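Note that one protein chain of the assembly has been removed; the remaining protein chains are unaltered in position.
So, subunit A:
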Amino acid sequence: MDKVQDNRAWFLIIPVFLIVAFSAVVPLMTVVNYSVQEIFGPGQTFFVGTEWFEAVLKDERLHDALVRQIIYSLAVLAIEIPLGILIALGMPGGRSAKTSLTLVLLALPLLIPFNVVGTIWQIFGRGDIGLLGATFRAIGIDYNYTNNSAHAWVTVLVMDVWHWTSLVALLCYAGLQSIPPAFYQAAKIDGASKWAVFRYIQLPKMRGVLIIAVLLRFMDSFMIYTEPFVLTGGGPGNSTTFLSQYLTQMAVGQFDIGKAAAFSIVYFLIVLLFSFIFYTIITRTGEGEKK
């Protein structure tokens, strides 16, 4: 900092700083501001300190939603990651019409707007006119996602798998395609089994894309809102009410701005914490001994 010229560099980051401030920092600070106040209306606010945070941490319904959310996100990861890897392994390689067709088919669910996905499954699952619901009914299973919480839960999960497994598969496919053919030839010559090829070549080479896949799927599923909202509206009861939906009910439904703000911050910290944990675990495994 001896030279004055050095400080001129700061001017260059001002535009970025302003954009980030208006798009992220200011809204976040507004939420922080709300979270420590009781708000009755415009101008009728007073400071309550950490009261809202205490209320949020003690909220039974929130605990239930959080547990439900964690189970849901873990289930999403446990199904979508292995399934995505399997699909990627089974996809045709090279530049053929078959490859293009597979890629297009896989990309389709990703292109559908979230609320449309919810609507598709809402109709698909209906017992009277939906293909899925009617089929279940025809083979004698009393499937009804509107009044059976287990059915509702599984339907939301399957919908997510349908919607997002492609993303994992496409990411893994990209990772697999980047492996030079010499690796497979060498493995053949070394007499490696199919499992060994997967374990020692494909999986290590996919690590980078898997980190991204796990983080994206975790963060997205942890913040899921639109699809279950359209499909089940969080019911029956609260069985498919996840964190973001509970938050919306609190903020928009009950107009509990202060509590909702405190909840938002806790929510944000949870996502941040989990993402950090996943990132650390995945980047460390396979790294082995640290220098």
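To be clear about the criterion, contacts are C-beta pairs under 8 Å (C-beta built on N, C-alpha and C of every residue); 3 or more make two chains touch, one makes a residue touch a chain; residues count from 1.
Keep in mind that, in the parts below, contacts and distances are computed from a predicted model.
As stated in its UniProt record, the chain not included in the shown complex is "ATP-binding cassette domain-containing protein", which appears among "ATP-binding cassette domain-containing protein", "Heme lyase subunit CcmF", "GntR family transcriptional regulator" or "Peroxiredoxin family protein".
Summary of contacts with the chain left out: across A:A9, A:A97 or A:A182, the touching residue is A:A182.
Listed for subunit A, the residues touching the missing chain in the whole complex are 180, 182-183, 185-186, 188-193, 196, 200-201, 204-205, 286, 288-289.
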